[in-house]
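Only one protein chain is missing; all other protein chains are in place.
And then subunit A:
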Amino acid sequence: MLLLALDTATPAVTVALHDGEDVIASSSQVDARRHGELLLPAVDRVLAESGLRLDAVTGIVVGIGPGPYTGLRVGLMTADTFGLALGVPVHGVCTLDGLAYASDIEKGPFVVATDARRKEVYWATYADSRTRLTDPAVDRPADIAERVAGLPAVGAGALLYPDTFPSAHEPEHVSAAALAALAAERLAAGVDLPAPRPLYLRRPDAQVPKNYKVVTPK
């Protein structure tokens, strides 16, 4: 087994290679505005570091969010197209699950929350690092304060809102290494992973910009 994992659902552009036992190489850069530029060079770097070629990969693992849409799609489109070109399966993993897996919280329940912008968080609760209790959701921190009261929390969404998440701590962003390790574990156990379809959680803003077609520079 050789998995290439990538995630662009948080400000991190993160890539890892996993051979079923261990992470062979990984790269994580935090830059919320440059997912499109950074992802392919990161894949290239991780492969170069491990001395492997892309055609040795037996499967792609991709974080399906939830996360800000424009960045999220960079990872999903890249994963989908790798799958097509290489003829290998593409597995989805909920990005929040990757964060839960990477947390060092032994016993839950606990919360994973990422920044959903617009003063909201993407969040879910976990019984332990491998077991999600609730479906991923998007809410204002104040609106879920009662439900998460007293629970430990990880992720940038928790760190951003200390009033709601007073005991928030690292990890801040997801790592592809954690995503890959979780996927490898589940695949080895014969668990089906979800299709690589994005978890948007919000309907699209149905706003037609003034010059709604392509803006032609003069």
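We adopt the following convention: contacts are C-beta pairs under 8 Å (C-beta built on N, C-alpha and C of every residue); 3 or more make two chains touch, one makes a residue touch a chain; residues count from 1.
One rule holds for everything that comes next: contacts and distances are computed from a predicted model.
Q: Write down which listed name, "Cytochrome c-type biogenesis protein CcmE", "Potassium-transporting ATPase potassium-binding subunit", "NADH:ubiquinone oxidoreductase subunit NDUFA12" or "tRNA N6-adenosine threonylcarbamoyltransferase", is the UniProt protein name of the chain that is not shown.
A: For the chain missing from the view, the UniProt record says "tRNA N6-adenosine threonylcarbamoyltransferase".
Q: Check each of A:A9, A:I24 or A:V43 against the chain that is not shown and name the one that touches it.
A: Checking the options A:A9, A:I24 or A:V43, the one contacting the hidden chain is A:V43.
Q: Just name the one of A:L84, A:A142 or A:A188 that touches the chain not displayed here.
A: A:L84
Q: Using the touch definition from the top, which of A:T70, A:T131 or A:S167 touches the missing chain?
A: In the complete complex, the chain left out is touched by residue A:T70.
Q: Touching the missing chain, which residues of subunit A?
A: Against the missing chain, subunit A presents residues 34, 36-41, 43-45, 47-48, 52-55, 69-70, 73-74, 76-86, 198, 200, 204-209, 211-218.
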